[in-house]
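All protein chains of the complex are present and in place, except for one that has been dropped.
And then chain A:
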Amino acid sequence: MFAMLEKLAGIPGVSGQEGQVAKEICQLIHGYCDYHIDALGNIIAFKKGQKTPVHKLMLSAHMDEVGLIIVSAEDNGLLKFAPVGGIDKRVFVGKSVMIGQVHGVIGTKALHMKKGDEKEKTPEIDGLYIDIGAKDKEEALSHVNLGDRAVFTSVYTPFGDGFLRGRALDDRAGCVLLIQLIRAQLQYDTWFAFTVQEETGTTGAKTAAYQIAPERAITVETTTACDIPQVKEDKQVCALGKGPVVSFMDKGTVYDMDLYTKAMACAQRNNIPCQAKAGVYGGNESRSVQVAGKGCRVLAVSVPCRYLHTPSCVIKEEDMENTLRLLEALLDEFGA
């Protein structure tokens, strides 16, 4: 499972350009289910189980990731960019990026030339640029097209006591969990959607849910864990090592209380470590799934993840494993 995660997390797939990720996922699920790619690029997959469930069930995870989009080339050969999805403006400087195969860097003048509070101020994104070493606009545009996406380079690595660090774990971790389920034997027929453009408005999930028209849906995500020293315990929301995170409410969705309660009880019954999302923050594509067509009862199950939307997402392996166990149990529970 983790070798698959390393591979998937290394493929660039900034919102609107998820094709390479989709291609890899199709290879991984080929022969285990029926699937097709829809008009927006979502993978819609149907896995036949031993029985037909009472309520049509869909699981979704998004394939896209936050990143950068090239918006213009300057006369001096530097590239201006805009963020795609929500990226903390404090993490851009000093990073290198890949625009396809082109290596670029985002830097500012040396700190020795920064005066006074300039040293302690976050540079505005508007003032930043990507330097690929081009001597002028023409040379830059012979290597890069406007609209190309860029991702931060990131060294994927296991570290510490069972932790993983990498880019795009949000939400390739969810994709990997869905793939694991598709490749297993399922008791009930289940629909799966690998969606596009979650980070820019949960766009893919709208059309995926419309087509599948599920009655019950689980969004499989990563969610921000703030279990770090600078954050007080009451604001940490969730923590690594405490199992999957089940949401009752976030900024985008009020989840179905019945599904939430059943999920928490199911975890307890099966001795799976599990935590409630203790704070109303963030959101995910459940908001779109919930209101697609005639509406659908939704639940979100997430792998807790530190430093979300940075080049250095961190998750814990055992949380991935426990999230998979909980999802397996929930498929049986919700099918009956």
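Keep this in mind: a residue touches a chain if its C-beta (ideal position, glycine included) is under 8 Å from a C-beta of that chain, and two chains touch if they have at least 3 such contacts; residues count from 1.
Definition applied: contacts and distances are computed from a predicted model.
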Absent chain [UniProt protein name; select from "M20/M25/M40 family metallo-hydrolase", "ABC transporter related protein", "Putative spore germination protein KA" or "NADH-quinone oxidoreductase subunit K"]: "M20/M25/M40 family metallo-hydrolase"
Per the touch definition above, residue among A:20, A:52, A:157 or A:261 touching the missing chain: A:157
Sole residue of A:26, A:91 or A:264 that reaches the chain not shown, by the stated touch rule: A:91
Residues of chain A in contact with the chain not shown: 74, 76, 78, 86, 88-91, 93-96, 102-113, 119-123, 127, 129, 131-135, 139, 143, 153-155, 157, 159-163, 165, 224, 226, 228-231, 235, 281-282, 306-308, 310-312, 314, 316
